[in-house]
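Complex shown without one protein chain; remaining protein chains in place.
By written order: A and B. Residues from 1 in each chain.
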Amino acid sequence: MSADVELSDVSVTFGSFYAAKNVNVKVNGGEFFSFLGPSGCGKTTLLRAISGFQEPSEGKVLIDNKDMSGIGPNKRPTALIFQNLALFPLMSVSENIAFSLEVRGVSKEERKKRADELLELIALEGQGEKKVHQLSGGQKQRVAIARALAVEPKVLLLDEPLSALDLKLRQRMRTELREIQKRVNITFIYITHDQGEALTMSDRIAVMNEGELEQIGKCDEVYNNPLTPFVATFVGENNPLYGKVTGIEGDKAQIETADGQYLAMMNDSKKLNIGDESIAFVRPESLFIPRDGDSFDNKIDVNIESFEFEGNLKNFYARLQSGAKIKFSVPNAIDTSSISSGSSIALGFDSSKSVILPKASLAID
Amino acid sequence: MMGIYIFIFFAYLFGPLIIMSITAFNSAEFPSITPWECFSFRWFNEGKIAYDGQHLAGLLSDWRLHDGIISSLIIGAGVVTLSVPIGMAAAIVLTQVRSQLRDIYYSISIMPVLFPGVIIGISTVVLWDRIAGLGGEGFISDIGRNGIFLTILAQTCFISTYCFLIFVARLQRFDQTQEEAALDLGASQTQVFFKILVPYLSPAIASAAVIAFLFSFENYNTTVFSILSDQTLTTVIASKVRLGISPALSALALTIIALTIIAAVTYEVLRRRAEKRYAESQEKFVKEKAADNRINKKYKAGFKIPKGITAILLIVVFATYGATQIVKNDLYGQSCIDAADKEKKSKFLEQLQTLESNELTDEELSGGSLGGNQDYGDIFGDPSLFQDFGGFD
Partner (left out) sequence: MKNFLFTQPFFKKNGKAVAIYFLVAIIFWFVFLVIIPQFYMLDLSFRTNVPPLARGGPEDYYTFEHYSHFIFGSKTATDAFNFVDLGVFGRTIFVSMLVTIANLLFCYPIAFYIAKIANPSTARLLIVSLIIPFWINELLRSFALRILFANEGVINNFLTGIGILDQGILFITYDIGLYTGLIYAYILLMMFPLYNAIESLDINQIEAAKDLGSSSFRTHWRIVIPHAKPGIVSGCTMVFMLTVGALATPVVLSSPNTLWFPQLIYQWFNMNDNWSRGSAYSIILLIVSVIFVLTMMRIFKVRIGEIIK
């Protein structure tokens, strides 16, 4: 049922512009795989290359180890769910779902049977006669999925299909998509600029920037152990601390910044040398207000500027002595009433929760 | 201030048409309101035998008009079958032409409507006359000199542009991902065309067909050249107008106006009904989704008497008043017409005598006000027409 998808050295150029550059990915059969990146990073181009709407300028797309070059989108074992869904407005829901069978010449009874099955799968039984414009956003979403599944594809490609929905519905659809994927057990390749979506649904994610792959890995891996400053700041929030490497001990490095020295974890693949310009990253939730008995190896003095209440968390915005901004979050369960704007406090964080990377540009977000 | 101007403007638009419509009911030979002879439907029916013995055909008895209408219908059908597919093909290809070429392609497509109509007619005729000349005696020679065939080609030349523009407008709102979605679901390119694009374009196909037919039906400038020895409705009308204006033409115009208004009203009603149906389905959907009272309230629009009713009432009042006046003064019916004819016949005899004594007056009478352009007064058809439609005064 499911199939591997492999992109081998795929580049797509428009004139002299590289929409995708030397991309190498192998998506395993049955996997929920996401491409994550800001708009214009080339992820939609990659999706179009997989579905056959865009021939790669260089490299190959392999599905089930078969080279797909020269094979049109209507001949590939993939189905695409478009960003705007592209449901056919002149057809009923059932006709939409059974369209792929209709063009293959499947008989009417057969089509109806299959459409009903799929309607059941997406919990829209008995609504097949409705017109598309009579459905709500979430229902349209599900019809688009059913329509794509009717082809019995080996790979389902999803191009930011949730972006038009409101927050609550989006969150529900995430779970639903995940469940549908488990039930039909085919490869899902999902495209999004929303890191929350990517992290909650995917088995693995690939982070893209300006046409190039920055990092591929499991969600927690990418989150906890980013390989580039771009990934560190695009996936989740991160506070950068700029400085120079002054010492290396094992897998940790010492960084000297304008506000003091910190210790942070090094990535295996990116070796740093003493004297290198580098950035240490620490996430808002890894910074904490130390209490007796807490163990930590970095201390940082900040001056609180403002705070906001987010429900489960309270976010504080503060400045270091050098003027650099820093954000930290405290669980609402902890009493922070003594901290007010203008007060100076000391924060702590553990070196194992901080990452040091060679200096490069951040995600502007 | 603005109100007065709008009133004058619309009076300018409608005044002549209304007056013309009224003249259709006056039994006098010359379309007029004053003097009002008798109220009559004769110009819609058989016309009349004039006091000097000439026959003035009415709508029903005018075979020349009937023939013209039939050829106009044939031409209209031909033009629709050619120009709608051409316009559609050209509009779809416009979306696929490279952007550098798009301006040139577009310019060529709209060129025909910028050409004066006479030129399209002439160029078609001269070309096909040449082709017919080369083709010897056979089929080609026949169709090359067939007025109806040439008119269909000539009209298709520029009416295709109108169709093209209608399709372009609709295609601009087409969501191209629909095509991609269909392809992705396994449809072939041909299936995409017939199952996605054509259904999407079907409203445009309908309106292009209607527009093409109407433009064809009422075209004169091109047709008058390309029709050769045949006649269409418009060339018949033109020859009648040249030879003297008759109330039968008022009757024809009124018939066309009535048909137009009926068609316009039907179209408007259908459109509103469709809109309402769509709104209802949306409303139902909204209600299903939200039991919120506020939303339900918003959809409860009050019933209002349409403004149009007042206008209709006014017309009814005027019509009733006019009708009672006509009946009161005994201006309706055969007796009235007979009386008027008798009077005129005697006057005519008198006139004839004066004419005989003075030839100069004769010339003045036959030219002048309605005989029309003497320079080439006889170009529009055979002289026998003149007998049916003499210039009367």
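Rule of thumb we're sticking to: a residue touches a chain if its C-beta (ideal position, glycine included) is under 8 Å from a C-beta of that chain, and two chains touch if they have at least 3 such contacts.
In this text, all values refer to a predicted model and were calculated from it rather than measured experimentally.
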The chain left out touches which of the shown chains? B
Looking at B:L59, B:I75, B:A90 or B:A209, which residue reaches the missing chain? B:A90
Residues belonging to chain B that touch the chain removed from view: 2, 5-6, 9-10, 12-14, 16-17, 19-20, 23, 30-35, 85-86, 88-90, 92-93, 96-99, 101, 103, 106-108, 110-120, 122-124, 126-127, 129-130, 133, 153, 156-157, 160, 165, 169, 188-190, 192-193, 214, 218, 220-221, 224-225, 234, 237-238, 241-242, 245, 249-250, 252-253, 256-257, 260-261, 263-264, 268, 307-308, 367-376, 379, 393
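By definition in this document, only the chains that are shown with their structure count from here on.
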Centroid from C-alpha atoms only, then distance chain A to chain B, rounded to Å. What do you get? 62
Flag every residue of chain A that touches chain B in the complex, lowest number first. 51-53, 72-75, 78-80, 82-84, 86-88, 90, 99-100, 102-104, 131, 133-134, 136, 147-148, 150-151
If we count contacts the way the header does, which residues on chain B are in touch with chain A in the complex? 175, 177-178, 180-188, 191, 195-196, 199-200, 278, 281-282, 284-285, 289
